[in-house]
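Removed: one protein chain of the complex. Kept in place: all other protein chains.
Then we have chain A:
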Amino acid sequence: MKAVEVTGLTVALDDGSVIVDDVSFSLESGQVMGLVGESGSGKSTVGLALLGFAKKGANIVGGKVVVGDVDLLSLAPNDLREARKKLIGFVPQDPATALNPAMRIGTQLTEGLIGDKKENLPRIREVLETVGLPSDDAFLRRHPQELSGGQQQRVAIAMAVAKKPKLIVFDEPTTGLDVSTQARVLEMVAQLCADNGMAAVFVSHDLAVVGTVGDLVTVMYAGKILETGTHEEVLQSAAHPYSIALLDSVPSTRQRLALVAIPGRAPAPGTKFDGCVFADRCGFVEDRCREAPPPMVATSAGGEARCIRVDHVRKNRTGQVKEPLRLVEGREEKTSVLSVRNLNASYGRSQVLYDISFDVAPGECVGVVGESGSGKTTMSRCLIGLHEDQTGGFEMNGEPLPPRLRDRSKAIKQQMQYVFQNPYGSLNPRETIATAVMVPLRHFYGDRGKAARTKAQEALERVEIPWRLADRYPAELSGGQRQRVAIARALACNPSLLICDEVTSGLDVSVQASVVELLRSLQDDGLSMIFITHNLAVVRSIGDRVVVLSQGRVVESGAVESVLNGPQHPYTRGLLADTLDVDRPDSETSDLTG
């Protein structure tokens, strides 16, 4: 008897476009299934549909969701609510909004349980201990905002687990957490499910996370399951071209690999396809792929994939093993593009940066790594001059650089360019992207009209944005495209130093890969870069040197190879140990350099 059985689940929008198409899977109790996919793949919609719920504007139009022996979708609204209460737990993405800020932890935890508060308290304490939180009365009396993000997420998990449901749905529960917190939460999730005999569906966009926590891995794309199997089957010997491409786009902390982006753009939810949903972006596509939707086919590794060329793909895949990229060695230039000496910065009375010093050589990419709260964004704002409460010395190409923006000359402003983290905010929503790129051209070079348009076209083409998109507004572009436009706008200024603040953290892995590769190609053209990120794997794939920040201090710095292969500082070691990596086939990891 399966604990959870989903057959033919279909969710459509009000206008009839199908966003989740015929999804079926089943889970034994105690099993965790990782459901992975990029934005818009329908993975969260599936997660919600398991509760018999669809967001406003969407409806579950077909299929069966059987949890225990209850068919959720056939129940009347009131019975469904009762069934959810007993059978299903849900852990949402953002714990800060999932918990009621006006209610004490103890009240929130007991609220959803059957019976009164007193009866349930022992169970609550027991669960809190299993999730690694204190269970004393003082803790139960606290309010959510008095807890850290990791603790809040544990409380949310405890809420879901306390009633011993048959199924728990985790909707990207670790996306907002630091790597070290994430590692601990994931470990706990796997343990909890195994110990309590609960089945779990773990929705995530992160392959490494899914690979860590899931017994089974299911890959979704455009509302369909493309591949499913145990995590070894899917992650180590992926059979579907999409899974393979997705794996290729994930950076590794262990070696510097070229990241391969998936060509094209993910289809908008509800797009109709005659044949295979991935055909337009697939490297193995044939005419018959476009004729009829492919069925799920058993692969030789043991899983199932929705691809008619599974065997062919598997055979030819071995030819694609990637060689680690070599680092560019021996830069001889004496003057650094930027040198930072003893930078201290504070917000009011609290100091956030202490004695930061480092240099950026021409053509070099310096990765600045740290967890949230380490001061890395403040540091980058200091460099560009947006943060004024700072002391320290800057030199640019040997010349002293004034710390405050208003004291900097136009030439300096042109040479240093900043790309922001949030692609949704960095472009003016009321301006077409061509105008966005032309603004700095006019400002720095006085280019107008045709000259400006030609230059803007060059800049956009350099970041692979076709000119026909030039008159679109940012809202009409995807996150990755917007980030490229932001980079194009910086490039239009012809800078010598580009400061990238977490530019890839809001993007899907395949899009991240394309942005990282774009930045690498710019570096080949001689552009220096400061790349700020929390992701060690990204630094590994793009950085030449790395500066590790912790609580406002540089704890370690040096060449990427030496720091990441032999970290000296305990903080770096911890960070490396907690960073999850996708298990790769041995042919790729065997040539690990020591």
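The definition used in the following text is that contacts are C-beta pairs under 8 Å (C-beta built on N, C-alpha and C of every residue); 3 or more make two chains touch, one makes a residue touch a chain; residues count from 1.
Criterion: contacts and distances are computed from a predicted model.
Enquirer: Tell me the UniProt name of the left-out chain, picking from "Tetratricopeptide repeat protein", "ABC transporter permease", "Cell wall protein" or "Cytochrome c-type biogenesis protein CcmF".
Expert: Its record in UniProt gives the absent chain the protein name "ABC transporter permease".
Enquirer: Looking at the full complex, which residue from A:Phe53, A:Phe273, A:Tyr354 or A:Tyr424 touches the chain that isn't shown here?
Expert: For the chain that is not drawn, the touching residue is A:Tyr424.
Enquirer: For the chain that's not shown, point to the residue among A:Leu13, A:Leu75, A:Ala96 or A:Val297 touching it.
Expert: Candidates A:Leu13, A:Leu75, A:Ala96 or A:Val297; residue touching the omitted chain: A:Ala96.
Enquirer: On chain A, where is the contact patch with the chain that was removed from view?
Expert: The list for chain A reads 39, 94, 96, 148-150, 175-178, 181, 371-373, 384-386, 405, 408, 410, 413-414, 416-418, 420-431, 439-440, 443-444, 473-475, 479, 486, 489, 493, 505-506, 534.
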